[in-house]
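One protein chain is absent from this view; the other protein chains keep their places.
Each chain carries a letter (A and B) given by its place in the written order, and its residues are counted from 1.
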Amino acid sequence: MRGPDVSTSAALASAISAQFSARARWSPLEMVFWLGAFSTIWLLPEQHLILTEIVIWALLALSLDLILGYAGIISLGHAAFFGVGAYTAGLLAKHALVGEPVLALLVSGLAGGAFGFATSFLVLRGTDLTRLMVTLGVALLVREIANRAAWLTGGADGLQGIDMQPVLGLFRFDLYGHTAYIYSLTVLFVLFLLARRVVGSPFGLSLLAIKGNPLRASAVGIGQTWRLVGIYTLAAAYAGIAGGLLTQTTAFTSLESLSFDRSADALLVLIIGGTGHLYGGLIGAVVFRFAQDWISTATPQYWQFWIGLFLVLIVLVGRDRIGGWFAPLRRLADRISGWRPWRPGPAAAPDEGGRP
Amino acid sequence: MLKHLLTPLAVALGLAAAGPASAQGVVKIGVIEAMTGQQQSTGVQTLAAMRLYMQQHGDTVAGKKIELIVKDDGAVADNSKRLAQELIVRDKVSFLVGFAVTPTALAVAPLATEAKVPTIVANAGTSIITERSPYILRTSFTLPQSSVIIGEWAAKNGIKKVVTIVSDYAPGADSEKTFTEAFTKGGGQVLEAVKVPLAAPDFAPFLQRARDASPDAIFVFVPSGQGATFVKQFIERGLDKAGIKIIGPGDVTDDDLLNGMGEQVIGTVTAHMYSADHPSELNKTYVEAFKKANNGLRPNFMSVGGYDAMHLIYEALKKTNGDTNGDKLMAAMKGMAWDSPRGPISIDPETRDIVQNIYIRKVEKKNGELYNVEFATFDAVKDPGKAKK
Partner (left out) sequence: MVTILFDGIAYGMLLFVLAAGLSVTLGLMNFVNLAHGAFAMAGGYAALVVVNRLGVPFALGLVCAFLFSAALGALLERTLYVHVYAKSHLDQVLFTIGLVFMSVAIVDYTMGSSQQFIAIPPSLQGQVTVFGLGMSKYRLMIIVICGILTLLLQLGLTRTRFGSRLRAAVDDQRVARGLGINVGAVFAFTFALGSGLAGLGGALGAEILGLDPIFPLKYMIYFLIVVTVGGTSSITGPFLASLLLGIGDVAGKYYVPQFGAFVIYTIMIVVLIWRPQGLFVRKGAR
């Protein structure tokens, strides 16, 4: 990793602090992005249902980006945390344990985070393959538990009878999804700000270092375990909040929230927008959901086929040099970020696989 | 900041509160069915029957043109809820129809109440569905209807010991509970109650378990479509050779799949509300027209649910003179009675559930094809799941 060319330690220190503040600064494009996002509240009132879904996908993809894009952990079971959050929010509302949605959402996030923390130790062991299997296995196991614990979760029937209270005791969830959208978008924005801070912090940079070359990172004194546990837990909490949002805005949840398809789709959403940008997941969610709406209206049976074809092509063409209409999107994600993480030289091309 | 953002919300709400204004002269019907996935056959049958009804009776009622908007939920409740919301908000439909499996109907119930949209369940069969919203009616059947009847019948016809095998979800539980009550009341004994996962139907270990209990019969409820697998593995295990019979609600001997099950299925006794073999003129015409319109596909019990749902909608619109106000339509539909291909049926004005004849049938070979041949009738059965209360 090549930093700016400095000779003295004082100059190094000031260069580093300049780097940090440059990273923290908002670029105009970023502001335009968020202004655009919030303006849809007024501009597209008819579309709030689908926009809410997009926000939830975006949050899930953002969460996945934290571990994949910044720590290089491949997960095929991210739906586990999403589902834990979804059921937590559902049960809290159903049994009126925590009635107020914002508070309940926090609890969902805590539940997702706690579960992420507990399983992180399984995930950090071993190679990519072991990680894949463990994440997949954990997600399947959780789904099976939810399926079997029908007395608690409703099993295959889904969690019925959720009655949502107004947000902050003021804003009732309406049939048209206006409250749901404003609520979800606000949550996404707040969590995005937090994620932006985290990845821009020394902690975030040390994660990138580990991802780039674990051996070298530990040689310069960056310990791996706790950093990875930390980011995994945070990502799990984000996924839990995304799940909680889904439950709260639809007043329903089912085993679908824990399914393999959700894990795979989250990965796809993130890949569409590109990993390691934070904005990748957000843009990916918009493209994904509108494409889904469009294709599945035209040909319901083919939807899965197109996803599949897309994944195959994206890999064959190469995620880094994907051409056509796709590149501008990625550049957009890059540009919106306003800053680029220090790109390693071509010799150490980014490798999400993080091979051991 | 938040407060600031929410000001325009009130405006948006004010606008939206103007309510669903249906376009002049068109009545939209939102159909939420499983057109893909494991329950696909249910969606195909139901929709085919609805289209057949429109073809036979024209697409205009009381001066309004009927338009179907079909959405595929793949029998996944999350999707059904989302699609229902979109149909209500974006398309402003006057009816919701369909619901291949119980969870999908349950998920939509709160929306039906909130939006006051009459919602007709054409397939799902769990008793509680109609209790979840005052705007839900049913034209299919309830599992307790057929389960109680087969339970009583079995107890009276020399079956003393039974093992129950049901799918592990709400209809399965309904079916098992009501059957067991009726059967034990009649003096029978349930040796063991096995629940199998809904998703992965390898019945072998469960059947082995049932066989080891050596009952007179196995009472089975699995969703339409899994019946064939069940019967195959039943025979592979040699349960038929061990003198064990299959009884249950008619889902297991679905008309749609019956011919593919092979001749070993002959003699299976089930209780249900419809058989393609039902001996009435109306049904003969129905079966012929249905086959003609669908490449020889035989209509099953799911199809009549769709057919009668359309009849209900047409008659209700005639009564209200084309008015699509939810409450007026509900009032028009409650208590309505008519002759369906399955026999005389009516909508119970109290529970909005269906009242119909339940027939005891035995699988027999007729003109080279397998049919559920009806040999006993129980008239005007109300849903026993609710009658008790």
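We adopt the following convention: contacts are C-beta pairs under 8 Å (C-beta built on N, C-alpha and C of every residue); 3 or more make two chains touch, one makes a residue touch a chain.
Keep in mind it's a predicted model, so treat the numbers as computed, not measured.
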| item | value |
| --- | --- |
| Chains shown that the absent chain touches, full complex | A, B |
| Residue touching the undisplayed chain, where the options are B:R237, B:H311, B:R352 or B:K382 | B:R237 |
| Touching residue (missing chain; options A:L129, A:L152 or A:L168) | A:L129 |
| Touching residues (missing chain, whole complex) on subunit A | 68, 74, 76, 122, 125-130, 132-134, 136-138, 140-141, 144-145, 148, 260, 264, 267-268, 271, 301-305, 307-316, 319, 351-355 |
| On subunit B, residues whose C-beta touches the chain left out of the figure | 36-38, 40-41, 194-197, 199-202, 204-206, 208-209, 225-226, 228-229, 232, 235-238, 241, 257, 260 |
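We take it that only the chains that are shown with their structure count from here on.
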| item | value |
| --- | --- |
| Whole-Å gap between the CA centroids of subunit A and subunit B | 39 |
| In the complex, subunit B residues that touch subunit A | 2, 5-6, 8-9, 12-13, 15-16, 35-36, 72, 76-79, 81-82, 85-86, 88-90, 102-103, 106-107, 110-111, 114-115, 132, 168-170, 197-199 |
| Partner subunit B, residues of subunit A touching it in the complex | 38, 41-42, 45-46, 49-50, 53, 147, 150, 155-158, 160, 171, 174-179, 182, 186, 250-254, 256-257, 296, 300-301 |
